[in-house]
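The complex appears here minus one protein chain, its other protein chains still in place.
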Amino acid sequence: MGRYVARRLLLTIPVMLGASMLIFAMVYALPGDPIRALAGDRPVSPAVVQVLTERFNLNEPLWVQYWEYLKGLFQGDLGTDFRGRPVLDTIERTLPVTIRLTIVAVIFEIVIGLTAGVLAGIRRNSFFDNLVLVSTTVIVAIPILVLAFIAQLLFGLKLGWFPIAGTREGWYGYVLPGLVLASGSLAYVARLTRTSIAENLRADYVRTAKAKGLPPRRIIVQHTLRNSLIPVVTFIGADIGALLGGAIVTETVFNLPGIGREVFDAVRAQEGAVVVGIVTLMVFFFIFCNLVVDVLYAVLDPRIRYD
Amino acid sequence: MTDQQADLRKDEIEAGTTTGLASPSVDPLSVRQNSLWSDAWAALKRNPLFWIGSVLTVLFTVMAIVPQVFARGQDPRACDLANSRALPSAQHWFGYDVQGCDYLSTVVYGARNSLIIGIFAVVVILVLGVAVGAISGYFGGVTDGILSRIADIFYALPLILGALVLLRVGPETSIPIINSRGPGAVALALALFGWMTAMRLVRSQVIAIKSSDYVAAARAMGAGNTRILVRHILPNAVAPVLVYTTITIGVIIAAEATLTYLGVGLQRPAFSWGLQIEAGQGDVRDAPHLVLFPSIVLTLTVMAFILMGDALRDALDPRQRA
Partner (left out) sequence: MTQFQTEPSPRVAAAGAPLLEVDDLHVEFQQRSGVVHAVNGISYSLAAGETLAILGESGSGKSVSAQAIMGILDVPPAVVTGAIRFEGRDMLTMSEEDQRQIRGPGISMIFQDALSSLNPVYSVGWQIGEMFRVHQGVSRKDAKAKAIELMDRVRIPAAAKRVDDYPHQFSGGMRQRVMIAMAIALDPRILIADEPTTALDVTVQAQVMDLLKDLQRETGMGLILITHDLGVVNEVADEVAVMYAGRIVERGTVDDVFTDAGHPYTEGLMNSVPQVESKGGRLQPIAGQPPNLAAIPSGCPFHPRCARRRLGAEAAPGQECSVDVPPLRLIAPGREAACHYSEEVLGARAV
C-alpha cells in the first residue's frame, strides 16, 4: 500500500509540472505578442510595456521565464493584476466562497446520488428504478448554464424559496447553487451506482454469499456495496474537474463572489495574470483530488495494492 | 491486478462506456450467439429513448442545414427596435429579442453554429484520440509512457477551464484559426482539451486486443504492424468509441454555449444560444422568454445526442441485458 501511494505521488509530480507548463505556455509562449496576451485590448504605453517586460522576464529565453514563474509560484507570488493587487490576495478573498459551494455540491452529489442509485439498483425494474433512470437521463443532458437560470427563475424568483444571488443568507444561500452545480454529477452518480449494484448482485461471489446462507441485508451491505462503490469513487474524482468548470458558471449566474466568478471577471477584464493564477490553482487542486481518489480506490479494492 | 489493468478499467469508467467490475460467469441461459451489432440493433429498436434521441438529432441537424424552413419565413436580421423584448404571440412564436429581431428565427439560426462546432470538434477528437491511443496502446513501452503522460497533463485541465484560457489568449496570438474568434477556434479549443478520454479508450481497447489469439494468428501469417492495427484491432475498438463520440457531441455543444456565455466563445453578431442567453439574462424578470427559448432549444439539442449515446451504450454492453 505504501509503495502504491509512493508510486502514485511520484507520477503526480511530473503531471503537476507539465500542467503548469501548459498553462504557462498557453499564455506566454504561444506565437504572437505576450504583452497582448497579458493586456488584451488594453492600450499599453511604452512605459507599461517596459514594466511588464521586466516583471515577466519577457526578454529572456522561454525556459528562464518559466523558471521564474515556477519560483514565484512556490513562494506564493502569483503576480498582480493591472491595478497592482496581488493575485494571491484575490484568491484568498474569494476562495472560501467556492469551497463552501463545492462542499455543498459534493454532499448533494454523494448523498442523493448514492442513495438513489443504491435503492434503484436493488429494486431493478421497479417504478422507483425507472423513475431514477428517466430523470437522471434527462438531468444529465441539461447544461448547467441552463439549469442555473431555470432554478433561479423558478425557485428564486417565482417561488421565492431561495435567494437568487449573493451570500448574505449564509449556508442557506448555497443550497440552490450547490444543487444546480451538483445536478449533472448527481444524476451520473445515481446511474453509475444503480448499474454497478445491479451488476454486482449478479456476480459469482454474491451467488457464493447466498450459498453460504447469509441474510439478504448482509449480502447487500457487506458483499455488494463496497464492490459497487469502486467505479463510483473513480468517477467522483474525475468529475471534480467538471465541478470546477461548472462553478464558474454557477457563481456567475448566482452572483457568488468565489474564484469561479473571479476568473470570469478576469477574462472579461482581460487580466491575464489573474486567469493564469486561478486556473493553475484549480488545476493543482484537481490533480490533488485525483491522487486522493487513487488512494481511496486502493483502500476499497485490494487487488490494486498488490501487484 | 496490474497497474495497467486498473488503468484500463478506470479509463472505461471515466469515459462512461462501462461500469467495470464484476462479470458473472457464462450464463447457462444464453441460447443463441448473435453478433454484437445485430443484437445491439435489436436492443436499440426496443429502447424508446433511442427513438426520441434520434428524432431530435435529425430535427436539429436539418435545422442547422436549412434554418429557413423552421424560421417561418422570418429574417433574423430584420430588426425593429420598436418591437424590443416583445413577448411571444401567434405571429412570432418566440417573441422578439432586445434589438427587436424575431426571436424564433434567431434561435433557429443558432443551431448551425452549435452543430458545426460539435461535429468539427468531435472529428478532431476522434482523429487525435484514435491515432495517439492506437500508437500508444500498440507500441507500448516508452512511447506509451510519454504519450500517456502527455494525456495526463492535458487531462489535468478540465475542459471548460482549458478552453477558457486558450480562447482568452487566442485572439492575441498569431496562430491561424485559434485567433479567429469564430466557430473554428471554439471547436479546436474544445477538441484540444477533450481528446484525452477518447485516446484512453482506444488505448485500452488496443491493449486488450493486441494480445488476443487472432492478432497472434495474423502476425504469424506475416501481417505488418499497420495492417494489424488497422484491419484487426481498430474495428474492435469501435464500439465504446462510438458511444463516447455521440455523447461528446452533446457535451461539446453545451460547452460551447457556456464558453460563449462567458464571453470567450463566439462573438456578436454571430448566432449562438450562449450569446442569446447572455443577452437576455438582464431581463429575466420582465422578459423571461429571452433566456427560456434558447435554453430549451439548447437543452433539447444536447439531450438528443446524449440520449442516443446512452441508448447505444446500453445496447452494446452485454452485461446490461436484463
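First chain written, first letter: the chains are A and B, and each begins at residue 1.
Simple rule for what comes next: a residue touches a chain if its C-beta (ideal position, glycine included) is under 8 Å from a C-beta of that chain, and two chains touch if they have at least 3 such contacts.
These numbers were taken from a predicted model, which means no experiment stands behind them.
Undergrad: Out of A:Q50, A:S135 or A:T208, which residue would touch the omitted chain in the full complex?
TA: Checking each option in A:Q50, A:S135 or A:T208, the one touching the absent chain turns out to be A:T208.
Undergrad: Looking at A:Q65, A:N227 or A:T252, which makes contact with the chain not pictured?
TA: Of all options in A:Q65, A:N227 or A:T252, contact with the hidden chain holds for A:N227.
Undergrad: Over the whole complex, note the residues of subunit A touching the chain we left out.
TA: Here the touching residues of subunit A are 203-205, 207-215, 218, 223, 226-227, 300-303, 306.
Basically, only the chains that are shown with their structure count from here on.
Undergrad: Roughly how far is subunit A from subunit B, going centre to centre by Cα mean, in whole Å?
TA: Distance between chain centres, rounded to whole Å: 20 Å.
Undergrad: Going by the contact rule at the top, pick out the subunit B residues touching subunit A in the complex.
TA: So the residues of subunit B touching subunit A come out as 1-3, 6, 9-10, 13-14, 16, 19-25, 49, 149-150, 152-154, 156-161, 164-166, 168-169, 172-175, 179, 250, 254, 257-258, 261-264, 274, 277, 281, 284-285, 288, 291-292, 295, 298-299, 302-303, 306-307, 310, 319-320, 322.
Undergrad: Okay, in this complex, where on subunit A does subunit B touch?
TA: It is residues 11, 14-16, 18-19, 21-23, 26-27, 30-33, 36-37, 40, 124-125, 137-138, 140-146, 149-150, 152-153, 157, 188, 192, 195-196, 199-200, 202-205, 227-228, 230-231, 234-235, 238, 241-242, 244-246, 248-249, 252-253, 263-264, 267-268, 270, 272, 275-276, 279, 282-283, 286-287, 297, 303-304, 307 of subunit A that touch subunit B.
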